[in-house]
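Excluded from the complex is one protein chain; the other protein chains are retained at their positions.
Here is subunit A:
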Amino acid sequence: MRTRTNWPVMILIALGTVLILFPLYMTVTIALKSPQDMLASVFGLPKELHFENFANAIAMTNFFNALGNSAMVTTATVVLTLLTNSLVAYAIARNMNRRFFKGLYFYFISAMFIPFPIIMLPLVKLTAGLNMTNLVGLTILHTVYALAFNVFVYVGYIKSIPVALEEAARVDGTSTWGTFWRIIFPIMAPINATVGILICLSTYNDFLLPLIIISDTDSYTLPLVQYIFQGQFNTEFNLAFASYLMAMLPMIIIYLFAQKWIINGITQGAVK
């Protein structure tokens, strides 16, 4: 009875995807049309493909510069987060019986409840004073802000790794650092993948932090570029949509290849 395909549900689910795909269909077709095409039919497929929209959008937004910035900040944040946040969580997880580390744990995770606007105004003064209004500053801030959630997730995971493994290494004379890097860190691969995916998505798509931190146009990330150039796109929708599509494309491509991983990772990260 339960092994047969449930057709009514299947049809509803299939119809529902139209709601998801329609805006994306519009994005792709508008990006490929000319203004004349649009007048003829807003919904139809483009009569001929206007790839020059992409070329023009690239020139207008200095796209590759922004893509480079976004890629750099995202990569650096992911690497830095995985290396540092896991280490901090390890120290905490293995010493939860000590007051200092337990206190740290709650200190870090309590920040999950602090809305960003609370620190936004003073943060701008602070980063300007420290000369951090650049991509390096952005990377550091993303890494620091990720700590709250990641400590929570990592500590939960590390607790499930038997301490006996480390004791064996220690008997052989491996230092605490060596134990972490050579034994614990490799074991943490699944949770590292989860954290890496979440950080990658949130850093790449983040708009508010770059908006308040970055002042130099050469350092703009992709969302910031879309925001700044929005005014200039006012009448040139085809260029705007070409630009949106290009900005979303890297994550869509990654998603196509790592879909299963991403979905599993998100699930694990939130449920832990």
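Worth pointing out:
The working rule: a contact is a pair of C-beta atoms (placed from the backbone, for glycine too) under 8 Å apart; a residue touches a chain by one contact, two chains touch by 3 or more; residues count from 1.
Basically, contacts and distances are computed from a predicted model.
Considering only "Flagellar basal body rod protein FlgB", "Cytochrome C oxidase subunit IV family protein", "Sugar ABC transporter permease" or "Sulfate adenylyltransferase subunit 2", the record for the omitted chain gives "Sugar ABC transporter permease", by its UniProt protein name. Contact with the undisplayed chain is limited, among A:Val78, A:Leu147 or A:Ile191, to A:Leu147.
Listed residues A:Thr27, A:Asn56 or A:Asn134: the one in touch with the omitted chain is A:Thr27. Among A:Leu45, A:Ala59 or A:Ile119, only A:Ile119 touches the chain that is left out of the view. One chain is missing from the display, and on subunit A it is touched by residues 1-6, 9-10, 12-14, 16-17, 19-21, 23-24, 26-27, 30, 42-43, 84-85, 87-88, 90-92, 94-95, 98, 101, 104, 107-108, 111, 113-126, 140-141, 144-145, 147, 175-177, 180, 201, 204-205, 207-208, 212, 222-223, 226-227, 230, 237, 240-241, 244, 247-248, 251-252, 255, 259-260, 262-263, 266-267, 270-271.
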